[in-house]
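The other protein chains are all here in position, but one chain of the complex has been omitted.
Naming follows writing order (A and B), and every chain is counted from residue 1.
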Amino acid sequence: MYRKGIMLLFSMLLLAGCWDERLYKNASVVTLVGVDGYVGAYKGYYAYPNTAAQQNEVIEADGISPRDVRNQANLKVEQTIDLSELSTILVSDQTVREPLYDILDIYFRNPQNPISIKIAVTEGDVKPFIELTKDLAGGSGDYYERFMESTEENTIFPKLDLQTVGSMLFEQTIDIALPYIQLSEDKKHAVAAGVTLFSGQRFTGTVLTPKQSLTMLLLMNQPSKQARMSYMWKHDGKAMPITAEVIHIKRQWTVNEELKRIDMDYLIEVEIEEFAHDHLYKDPIFKEVQQLIQNQMQAEFEEVLRILQGQQSDTLGIGRYIRAYHPKMFQKDWHTIYASLQLVPSVQVKIIRTGVLR
Amino acid sequence: MDKVEYMMKSLQKAFYHSSDLTVRQIDWHEGDTAILCFYASLVDAKEVQKILDTIYARLDTEKPFWSETLLTTLDNFALPQAIERVCQGETLVILPDMGKMLTLAIPNEVRRNLEEPNNEHILRGSHEGLVERADTNLTLIRKRVNNPALVVKSFTIGQQTNTKAYYLYMDGVIKPETLKEMEKRIADIKIDYFYSIGQLSDALEDSVLSPFPQLLNTEHPDRVVAHLVEGKVVVMTNISPSALIGPVTFFSFYQTPDDYNSRVVVGSFYKIVRLLSFVTAVFLPAFYIAVISFHFEVLPLELSNQVKNDVNDIPYRPLIEALILEIIMELIRESSIRLPQSVGQTIGIVGGLVIGDAIVSAGLVSNLMVIVVALTAISSYVVPSVELNSTIRMLRFPFMLLASLFGFLGIVVGVVILLIHLISLTSLKQPYFSPIVPFQPKAVYKIFLRWPFIRPTVQVTSFQPPKDEKGKNEDTP
């Protein structure tokens, strides 16, 4: 009797078990998601690899919310749509005019969704960006992930993932700058086109060019593996290009609480990577080149800071700094204070290496 | 009927008229007759004749101790004793007139050569192996320990078979409670017909139903000695080359003489590799099943694409898929043990390569599953002990089942059950999972490393931690 009972219990377990089973072979593993539209009328695109054809399928669906879009998309797929292997989210620049968190909520709330993924803003509709991955042999999400990671290494896009974006969205004291991508002219590639500036949860409409976003990242003291700048050097009526790579940055912010003025001192150490004129060992040339880079950067720093303040977009995290070290100066409505701050950058450039040539 | 003839009749009867029994009337000193009685199958007849000749010669000189030599004794005759001696392979000369019997202990030497044990190959060190004869085995051990403190005690197992067996220990090293426990268990053995070492280990083990062996089984005399000096009891029988050693810990099954024959760093490295193999052997298939059917989000993107391609068209659920392969694996193992060595290899190739390849191209199982199962099989054979290695191969089936029911939760539940079982298991009433239980932080590293200076350690005897934490338990004897 006892034995029979155990057998019965065991077979019941076997029959009824596997409540949470999600067989991998029955899931359509979406790697790239595109979001378009606004609350009440969202459009979603889901790209998943079709293993048989070595291609990517794209499913398009409409719905009132991001989650609803996914439910609608599920109706069109023979397997279940599964976002646990998601690696990139693309959002159109129209959609991010509304609060960004509205579309991200489902990714934070659902435990199966990864949050160590990339997010980017596209110029215009998302659709062409998703469709261009159709013929790729690899996954669509991988393509954009690799694309953005390599751009991050060139210090054009800030190093962000969904979690850090979410963390900043909740904070008044820092704003996000999301990668901005355009289509190439032949509509076959994505092109990194700088960063979009956010003020709070919304896109301000201003996009920094790649060169400006590099400057912004230098201001943030986040140079990645490569951070290169090229300038024209005019000498004896001839123009000669110089390329410098940033090696180290030392940053010093001095806050004057009464004047609401922040002196931002940067000491930037660079290596000369391109200078066909050579002869940097000659002191006057060296000095002149160094001065030229310094002046150019000073101008760029000022310009970028002006844009950021104009858009009330505190991507540098000045608010964080002020709140932590000068709490008296900090106020709840940070963005207006930020716009009225007096930010005074001063750049000092030092050439510390010249490559293997003198 | 005269006395001698009557006696012969009764002897014949006592031995059930067995064909290999010889009972013969012979002439003895000065017109007396004697009865010669022995099992022809057990006695070395030529040697017996030689000794008898010596004794005849001595009888004529009328020396008082004519009967005493190294191999002979003179006792009063009694039928039960006579039967016992004949059964042990001794030759009996009964002197009915004197009421005495002369026994000649010259058994026929049937033994095989001292070969290296087949199931415990080692690279370096002694290649002698125990054989199916207790005295030879004792020789091999005495040869290594020239010390009277090595005590050998004999006993018999099997009320009907009366098989000779011994237990050995080092006096002064062994803990009295260990010895007492072993003696108690030996006294409690109730076996009528003893023919297999398995009967003995069943009778001596603490919990027979546990999957883990609680007595170490070895055929290496050097291993026996190593355990003797650590204060353990060794039981050997006359019928099997295996020596049973107890009490042991789980981790002693993971040691081989090679660890101590090779260099310190190398020995430690392989010890660690072997212990890690436990993890892969037991958990790898379960882990794979859990990942594929519950938690595939843990796979990194690049890997997940490969896995997805591989499993997409498999008709079965992962558990069934794994079971198919595992059972094929076990079949190959069984068949290659039973077959002669030359054919065994062929089976290995047919099984491994042909079936493995065909089953994947037929789409029954995925490539990855083949990798997982093969890896598991290799890891399970790393364990030096045959018993533990079969235990480990068996253990993975419940884990696979649990993983297919609850994913990682099932594995966690299985692990906790396994740990509770291991921690509460005993070997001769002493903790099996020492030094984890009782926890001795200073002894734990010995599980993983082989220390340069081999200091024999005495196993802890109780579940209570030792009095002095500085390591009284590791005293050199």
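Just so it is clear, contacts are C-beta pairs under 8 Å (C-beta built on N, C-alpha and C of every residue); 3 or more make two chains touch, one makes a residue touch a chain.
Simple rule for what comes next: contacts and distances are computed from a predicted model.
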Answering from "Permease", "Sulfate adenylyltransferase subunit 2", "Sulfur oxidation protein, flavocytochrome C" or "Spore gernimation protein": the UniProt protein name of the missing subunit is "Spore gernimation protein"
Displayed chains that the missing one touches are A, B
Across A:Gly141, A:Gly166 or A:Pro210, the one contacting the chain not displayed is A:Gly166
Note that chain B touches the chain not displayed via residues 295, 297-301, 304, 406-409, 411-413, 415-417, 419-420, 423-424, 431, 433, 436-441, 463-467, 469
Missing-chain contacts on chain A, rising order, are 19-20, 84-85, 111, 114-116, 161-164, 166-168, 170-172, 317, 320-321, 323-325, 327
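As a working rule, only the chains that are shown with their structure count from here on.
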In whole angstrom, the CA-centroid distance of chain A from chain B equals 65
Per the touch rule above, chain A residues touching chain B in the complex are 13-14, 17-18, 20-25, 27, 29, 31, 49, 51, 84-85, 87, 112, 114, 138-139, 141-142, 145
The chain B residues in contact with chain A across the complex are 292-294, 296-297, 299, 301-302, 304-305, 307-309, 311-314, 317-318, 404-407
